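First comes the structure, then the notes that go with it.
With one protein chain withheld, the remaining protein chains of the complex are depicted in position.
Order of writing sets the labels: A and B. Residues in every chain begin at 1.
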Amino acid sequence: MLAFAVRRLLVSIPVFILSTFLVFLLVTWGADPLAQLKAKNPPPSQAVIDAMSNTLYINHSLLERYWHWFSQLFFHGNWGPSVQSGTDIGQLLRTSLTLTARLVILAMILAVILAIIAGVISATRQYSKTDYSITLIGFLFLSLPVFWFAILLKQLVVNMNNSLNWYWISTYGANTPGLTGWSAFSDAAGHLVLPTIVLAMSSYASWSRFQRASMLDVLGSDYMRLARAKGLSRRRVMVRHGLRTALIPLTTQVALDTAAILGGAVLTESVFGWQGMGTMLVNAINAGDFNAVLAWLTVAAIIVILFNLIADLLYGVLDPRIRNA
Amino acid sequence: MTQSATTTDTVLSVRDLTVDFPTGDGVVHAVRGVSYDLRPGEVLGIVGESGSGKSVTSMAVMGLLPKTARTSGSVRFRDEELLGLTDKEMTRVRGSKIAMIFQDPMTSLNPVYKIGFQLAEAVLAHNDVSKQAANKRAIELLEMVNIPQPDRRVEQYPHEFSGGMRQRVVIAIAMANNPDVIIADEPTTALDVTVQAQVLESLRAAQRETGAAMVLITHDLGVVAGQADRVLVMYAGKPVEIGTVEDIYYNPRMPYTLGLLGSLPRLDKRDQQRLTPIHGSPPSLVNLPPGCPFTPRCPLAAAVCQAREPDLEPVDGSGFTAAGLRIHLSACHFKEQVARHDPADLFATSASDAELPADFGSGPGLVEPPLEDDGSEDELR
Partner (left out) sequence: MHDLPSENTQTTGNLTPSAGQIEREFTVKARTQTQLVVRRFLQHKLAVVSVFVLVAIVLLAFVGGALWHYSYTDITPDNSVSPSARHPFGTDNLGYDEFARVMRGTQRSLEIAFTVAILATIVGTVWGAIAGYYRGIADSAMMRFVDLVLTIPIIAAGALLGHHFQSAGWWALALVIAGLSWPAVSRIVRGQTLSLREKEYVEAARALGAKDSRIIFRHILPNVIGQVIVVVTILVALAILTESSLSYLGFGVQAPDTSLGTLIASAQTALQGGQWWLFYFPGIMIILICLSVNFIGDGLRDAFDPSQQRVRA
């Protein structure tokens, strides 16, 4: 098992390095870091532009630029200069990531738990009214734009808060500054409620469909039949033999959807005004902030690869067949 | 006419079992009145093609049919009526009084649990013993089915076992609680012939160790001949003939049985004998016409066959049970006539290549003309 884990980890490293190169290509192609400067009114002199180009290390070949950025980051911990004034990319990343991490992890946990419950109920009561209702709700959530739902929910809660005169569930921002201890925690929690629900919603929808299909597959399998023929109780068969096996494909699916969840986080944060990774990205793109966008995509890649690694390991724990692979 | 009420030493008694499945195309009458008795220690072979209802019958006995199935009749295990028991009550019976072995060993075992766990689970479900005791029993069981190094094997996963070994594990699981009845549903169908022998040997061992009666379901007449004491032939959801192995093989009294025997290649018959398959396909179980379901394919068919479905009736000249009933029964209006025929007499003319060159097979190095594929070989799968 340990050998398996180490092998997986070692494979992830070249994948990560390659993805940084891909990301670098993407950002070089898509972001013009001088755009904001050049658009200033009155237009800056050539000297100013040249100075900026030097700071940003633009006047070199692609490979040189890549190497420069790569070595600066991984050997010196330097994310590079930002074109947005007064911005330290490393610092910005830290604060943004802390906020977004809370949201993403909670949302994933919520979505997984709900999806498993919904999938199991749907599958065991296939074609019943419960199944149809759950399926319909799932389809609805699949078809709901995240940002639209967020705005709607926000408005509904604002109305609810006003009529109930209870404001713990917050509709804007990630926290109220200046609080400590328990009140800070409770405050943060209140701010987390809506964004978590919104972000969890679409993942829940696709995972519950997936879990239902996976569960149905398992329910019809021969080993389930044998387990029942052994005289095991229905519950034991369902949980020990059914659910346990049906959960395996879900782990891979969750990992595969990590990138999508990060995308959803961008939208959710935009609606709820969180100063997290989402807002950081939007600002960086609008400013043509080459290094900031690069930093963002690199961190996103790390998260995705990390989650894939965790899923691989989890899969190895759950399914003994692949441990020698 | 069915055999009369249970004698005291019948371990399983099935009476007029019917199973219907409502489907989109109509009601499928999968089982249309099966009755048999099983005495302790005896092996009853149930033979029939796909769609004859043999597996559904056994699933009904175990209470493992889907919820949509409608069952009626009676299944008595010793003195207890099983049909109509709740699922919870049936879990007491399954695996401890009546055990079942399924067809495909590659998918019968849960791939994520160790073999030892799956064996111990069967023991722990019905016995209040410690885990260590259950694990010990697991190793014992593996020994009984001749799996080498059982103490190591117990820690392995199903994917580390071959197909034949997996089936032996399934047999071991069936044996775990010394059941009184073992139902084996096509246990060797998915296996190579060379492995079949090992698995059948394990099956015999299981029977010996537990003293259980066995219901052996198969379409392979060769397997039945080697293992069974009595044979029940099913067609279109109903038994059409039942008797001892000798009765069925040497004195078949139903054209279908005769046809089945005729399509087997035999080493003891004279060579250059053509196989005589039964033309046609089994009927749809949704829109069954009245009368004997074998009529369209039967060379002895007459008007009475279309009018009235024959009951199982005793065959004159056959043996008796302890209770004074005939063992050999046949459901055919012409069961006397069948006795006078060889399969080749009745069925040969159905073969589409009945006209052969006169010197077929007689010259050295003559290449066999390819048999025409008219689909008739598929019938007996």
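In this section, a contact is a pair of C-beta atoms (placed from the backbone, for glycine too) under 8 Å apart; a residue touches a chain by one contact, two chains touch by 3 or more.
The model shown is predicted, which means the values in this text are computed figures rather than measured ones.
Enquirer: Would you indicate which residue among B:Asn127, B:Asn178, B:Ser284 or B:Ser318 is in contact with the undisplayed chain?
Expert: Per the contact definition at the top, the residue touching the missing chain is B:Ser284.
Enquirer: Tell me which residue among A:Trp67, A:Trp148 or A:Phe185 touches the hidden chain in the full complex.
Expert: In the full complex, the listed residue that touches the missing chain is A:Trp148.
Enquirer: For the chain left out of this view, which of A:Met1, A:Leu18 or A:Ala39 touches it?
Expert: Residue touching the chain left out of view: A:Leu18.
Enquirer: Using the touch rule from the top, list residues of chain A that touch the missing partner.
Expert: 15, 18-19, 22-23, 26-27, 29-32, 139-140, 142-148, 151-152, 155, 158, 216, 220, 256, 259-260, 262-264, 266-267, 270-271, 281-282, 285-286, 293, 296-297, 300-301, 304-305
Simple rule for what comes next: only the chains that are shown with their structure count from here on.
Enquirer: Touching chain A in the complex: which residues of chain B?
Expert: Where chain B meets chain A, its residues are 62, 64, 87-88, 91-96, 99-100, 102, 104, 107-112, 121-122, 125-126, 157, 159, 170, 173, 177.
Enquirer: For chain A, which residues count as touching chain B in their complex?
Expert: My answer: residues 221-223, 225-234, 241, 244-245, 248, 318-321.
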